[in-house]
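The complex is shown incomplete by one protein chain, all other protein chains being positioned as in the whole.
Up next is chain A:
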């Protein structure tokens, strides 16, 4: 397995591979997301309790979910970077953190805008909302630490440790609605049970989730390519890569 994986530890190989995949993932993300959102906004039926305000779910739930998945991915990358001293795993921190910030921000903002008409308040210091806000600050902390040192490896190390420690927040977010009395409703989707949601709403929601997953993938790939380029700017392979690009 290691022999098979070995070429993938080379920055130029990963850079080219990401470059080859990026357009397809981007097109896929745009197509699936557009389908899911139009479906959710215009074709899914209104909720019998919440009316049309529930349509915020099509952005809120996918972004909230992937804000947590991205964090776990980032922490795993940090772990791999520390244990196996894989520099590209360290670089993945810088690629994932900005996307995590945006996804967490969107989930918080859409949650607030949904909360106002439904709960009567934009914000409540409730377990789910507060732990998600902490996730937002954790992402910002990781990104800030990463870029805070003139030596890249020191920054990656510090950011990686914060990322790993911060993982404790993920189960807290996940189970906050079960552990504490929360204004926030329980999970809509669980892995093992049939969701208590009509297919006419569930299918566009799942479409949006796939769309946001692809979008997160495309954005992380874009950032990863940038970070590889930034780290390797003085290497000969970059010269070949960029000058070919200019001629083409």
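One rule holds in what follows: contacts are C-beta pairs under 8 Å (C-beta built on N, C-alpha and C of every residue); 3 or more make two chains touch, one makes a residue touch a chain; residues count from 1.
One rule holds in what follows: contacts and distances are computed from a predicted model.
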Tell me the UniProt protein name of the chain this structure doesn't show, selecting from "Heme exporter protein D", "Phenylalanine--tRNA ligase alpha subunit", "Osmoprotectant transport system permease protein" or "Transporter". "Heme exporter protein D"
For the chain left out of this view, which of A:23, A:51, A:171 or A:186 touches it? A:51
Options A:80, A:113 or A:134, residue touching the unrepresented chain: A:113
In the complete complex, the non-displayed chain touches which residues of chain A? 37, 41-46, 51-53, 55-56, 59-60, 63, 98-99, 102, 105-106, 109-110, 113-114, 116-117, 215, 219, 222-223, 225-226, 229-230, 233-234, 238-239, 242
